[in-house]
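The complex appears here without one of its protein chains, the remainder shown in place.
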Amino acid sequence: MSTDENSSGVVKKFMYVNRKAPYGTIYALEVLEMVLISAAFDQDVHLAFVDDGVYQIKKGQDTKGVEMKNFSPTYRALDGYDIEKLYVEKESLDERGIAASDLMVPVEIIDRAAMTALIDSMDVVLSG
Amino acid sequence: MQFGILVNEGPYNHQASDSAYQFVKAALGKGHKIFRVFFYYDGVNNANKLTEPPSDDRNITKRWSELGKAHGLDLVVCVAAALRRGIKDEVLADGFRISGLGQLIEAGVHSDRLIVFGD
Partner (left out) sequence: MLHTVNKSPFERNALDACLTRAAKGSAILLYEDAVYAATKGTNVASRVSQATQAFKVFVLGPDLRARGFDEAQVLDGITVIGYDEFVDLTVEHGTVNAWL
């Protein structure tokens, strides 16, 4: 589908709030499919990783042993779709003992107060 | 006002589809418009016409079909999510159609509000 077909001139601030860990449930994978499609619609796309959502972008995922699709490389491909606004909540990382260097993609790490303000500024919030 | 509705869970297992249905009914009753109801994740199972609940319980799929027919609702099932779960045209209940995920994004862009019902 071409960008022209989809752009009606309306640009909204979309946010995908990722709060679930990968593999245990399908939500992380299918959210990513939504994110990729939204790139075709010329919307202002934001991804937030909070709570267990931060586990989605943990480095070194290897799913061979569980025979499930490793979809984590897709996060690294997002910038190819001009999706570059990735935000991770610092408190969520700290609570889980995860460092910024454990993450597989460049993200902006913001504190909970900044996350609150960011979420509050959105036009459409999608969660899975 | 125009609403987009996203249903993330299948029927019966979760209340999500019931809540979405009650919300849509209330919104229509108040004179609002429903731009589209989009079924994603296990929500695609709401469109399975083979669903056969006990006779003393609500028939969630049929209820959506009937509300859709009465109000001309656009009930859209995500194709990728549906194929994953064996929901194809052969089992699609009346009033539902299978289409791309772009239909959800479009609902987000063109509706005044997008309401998500899930787990």
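The chains carry the letters A and B, assigned in the order they are written, with residues numbered from 1 in each.
Here, a contact is a pair of C-beta atoms (placed from the backbone, for glycine too) under 8 Å apart; a residue touches a chain by one contact, two chains touch by 3 or more.
All values derive from a computational prediction rather than experimental measurement.
Here the missing chain is touched by one residue of A:A28, A:V54, A:L78 or A:M115, and it is A:M115.
For chain A, the residues touching the chain absent from view are 17, 19, 50-51, 112, 115-117, 119-120, 122-125, 127-128. Those residues of chain B that touch the chain absent from the view are 1, 3, 8, 15-16, 19, 22-23, 25-27, 29-30, 32, 113-119.
Quick note on the criterion: only the chains that are shown with their structure count from here on.
Centre-to-centre, using mean CA coordinates, chain A is 25 Å away from chain B. By the touch criterion stated above, chain B contacts chain A in their complex at residues 6, 8, 40-41, 80-81, 100-102, 104-106, 108-110, 114, 116, 118.
Chain A meets chain B in the complex at residues 1, 6, 8, 10, 12, 14, 26-27, 30, 33-34, 37-38, 40-41, 43, 124-128.
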